[in-house]
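Every protein chain of the complex appears in place save one, which is left out.
Take a look at subunit A:
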Amino acid sequence: MIDYAIKKSAQLFITVFGVVTLVFFTLRLIPGDAASAMAGDTISGEALDLMREQMGLNEPLMSQYFGYLRDLVMLDLGQTITTRLPIAEMIGNAIPVTLSIALLTILLTVVISIPLGTVAAYMAHKGRTRLDNLLTGFAMLVDLMPSFWTALVFLLLFSLTLGWFPASGMVTLDDPAMFLSRIALPVLVLSVTQIATMARITRTSVLEILSEDYVRTARAMGWSEFRVLFRHALKNAALPIATVIGLSFGNLLNGTVIVEFIFTIPGIGNLLINGINSRDYQLVQTLIVFYALLFVSINFITDLVYRALDPRVSF
């Protein structure tokens, strides 16, 4: 346990530090900077220089880097370079929105795909493959549809044509009904892909476990098919499934950036896109570090869940 915790935190630290450094320098490799992005074509060279001076962009690169590291350690996220808004507050407002989308998507995915995959596996095990083939077909179809495309189609169909969901409106937790109806379509778009993947993985894992010897033992003890399937098979299949849920979180974060942009939802993803468009180094690098931390923590939690589920893995 101690061994494990030491090893794991060291890994976490190195990963996050690497991300911070990489992001800092690659951002500065992109042509143009915050000042020129803000100024556009209208400002003279001298005025631009003055803006750079004020934004701290004229300092040597390494001193900018170490200054940034120091601020991070002090948990001082600073202000956006362009609009001088406190970054901590901006992220704080955006987090609940993005996390709601992500967690609802996972919930919807788990509730639909695990029973679906389990039943498909059971039927396939008995040699009845119709549901199984349907599931595979659906998964292949979904794999061919990029999420920005699905998002646009859903927007067009459910919002603009059918009018089931509002295409605009305040997204705030103070108005839960509005909040839910605004994030419903993003959640649906993301869930479609996730469900296809998860159902297929559940199906494969459960199918494999159904031919294990201990499943036969459970049958030989006289347990009903239902209990054999959900107690023994699914409990063992939960191990690979938990791992995949954890890993798919990364994809999900990716997806939130796209859907937030298309559905104009003020989440972390939209913040990031605005930051990139305005070359706001401070905002972008802070957001990416935030994503990295989130991603690394999810992996860590997945690992812990796996260890909790499987008594054979010790710390």
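Basically, a residue touches a chain if its C-beta (ideal position, glycine included) is under 8 Å from a C-beta of that chain, and two chains touch if they have at least 3 such contacts; residues count from 1.
By our rule, contacts and distances are computed from a predicted model.
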Original post:
Any idea which of "Acetyl-coenzyme A carboxylase carboxyl transferase subunit beta", "Peptide/nickel transport system ATP-binding protein", "Septum site-determining protein MinD" or "Formate dehydrogenase" UniProt assigns to the chain that's been left out?
Top reply: "Peptide/nickel transport system ATP-binding protein"
**OP:** Taking the full complex into account, find the residue in A:Tyr65, A:Phe138, A:Trp223 or A:Phe295 that is in contact with the omitted chain.
**Re:** A:Trp223
**OP:** Mind listing the subunit A residues that contact the chain we can't see here?
**Re:** 2-3, 6-7, 125-127, 211-214, 216-225, 232, 235-236, 239, 309-312
